[in-house]
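Of the protein chains in this complex, all but one are displayed in their positions.
Chain naming follows the written order as A and B, and within any one chain the residues start at number 1.
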């Protein structure tokens, strides 16, 4: 979970580091902690620490963590040469380590040597069949190769045992959405909501899946989940506000002509529209007319 | 009151310090012996899965109100149905679990090793202390204590007239036995946190019965009342937006 304050801190540190203000190590630590993916910055600033013997020795045992982080970032930037150097340093330090073995597998992946990577991973799995990270790498590799159905199959097999693994559920949900298998995706998002009931982004994603599926019941449910996303973000999530407006319009179209059903909060969509207008007024006045005209055509604001 | 009981410095040199040093050395030795004997066994897939099922069932229990009731009911059936529900444990299997655990030679061996590495040095040192140092007043703590601490600090001396702040050698042994954990975690690294108390817990927890906790989860899932929280949250969202717009 990345909170607003944490993100602000990350961006502030990034700015500071980019402008040569120091604090590179704090920045890298924060990136690791928040699991952010900023490979180019990590590569640049991580290398600047690693190439400075004094700064490096100040880290103590954390040095090796940094080597790993930089290696992964380098692979993410397609700088296989740097990754290779980092990994060779690590494998000299920790010969026979599983963690370094994983990195070597990833290096093969980044090189595009899929078959070799697979043999590496299979070897690691033979040593320890319960290694979750390696199993996830296998899934990711199937995805990278474009074998989405294989990836789904692997993921399902993985989740049968490690069914409390949120990351895997999230990955599966995203894959299902990309395959337009919304029912399955909805199931995965429900699972995520169960794991972390107060994370608005899961509610939002679930609502989006429901809205995409359509149908009166789903739309009503989607509206409720958009509302809960609004609740948990304090009304600051533009996507949830838009979603709520769209849902209410769609529901109105379906129920038009029928007798009014029990409406729990009829004013919610108007409030959401108003909140949108207010938000745009503050942050993007140039787009305000566009938004107001759109909302007017939805009959949400007058 | 036995004011100013003078302790011979020879007691310090030949009882207090050797006793402490021996305790530390035995702790270190035990750490390495148990490290040698520990077989790195992998948790098998079934146990792993059971743990994960329990986590997921707990998640379902705590977050039940956040998913629609249809989804909740489907999940409950998936977990608790009597044929192949994840939490359902067939009767005969539940009874076998215990027997299986005892018949598993690996498990028994592991138990033995743990017990050996704990029990033998402990009883040996206790016998040693008892034999050589019984009845010594080995140290004096620098603050007064109430009578209740007599049993703790003056084990082995049956004199009620001695001030409680004097420590007998046998009590010093016990204090060392239980009090050196922090010291060990400093010199041997954190993973040595497996101290005696934890070992005892493990022994008690031996025969941890997965099927029992599965059944408990199943029961608590069965009685859960589903009350969809989303309509309430919708109202709250309305209030949030009103507040935002004000």
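Note that a residue touches a chain if its C-beta (ideal position, glycine included) is under 8 Å from a C-beta of that chain, and two chains touch if they have at least 3 such contacts.
Here, contacts and distances are computed from a predicted model.
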Among "Dynactin subunit 4", "Galactosyl transferase GMA12/MNN10 family-domain-containing protein", "Membrane magnesium transporter protein" or "SRP9 domain-containing protein", UniProt's protein name for the complex chain that is not shown is "Membrane magnesium transporter protein"
Considering the full assembly, with which of the depicted chains is the omitted chain in contact? A
Residue of A:59, A:125 or A:144 touching the missing chain in the full complex: A:144
Checked against the full complex, the residue among A:147, A:198 or A:293 that touches the missing chain is A:198
Touching residues (missing chain, whole complex) on subunit A: 1-5, 7, 34-37, 39-40, 43-44, 47, 50-51, 70, 72, 75-79, 81-82, 85-86, 89, 106, 109-110, 112, 133, 136-137, 139-141, 143-144, 167-168, 170-171, 174, 198-201, 231-234, 236
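Following the convention adopted for this analysis, only the chains that are shown with their structure count from here on.
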As a quick test, compute the distance in whole Å between the mean CA positions of subunit A and subunit B. 37
Under the touch definition given earlier, write down the residues of subunit A that touch subunit B in their complex. 128-130, 160-165, 187, 190-191, 193-195, 197, 221, 223-225, 227-228, 230-231, 234-235, 264-265, 267-268, 271-272, 274-275, 278
Subunit B - residues contacting subunit A, complex: 42-43, 45, 48-49, 52-53, 55-56, 59-60, 62-64, 66-68, 71, 75, 230-231, 233-238, 240-242, 244-245
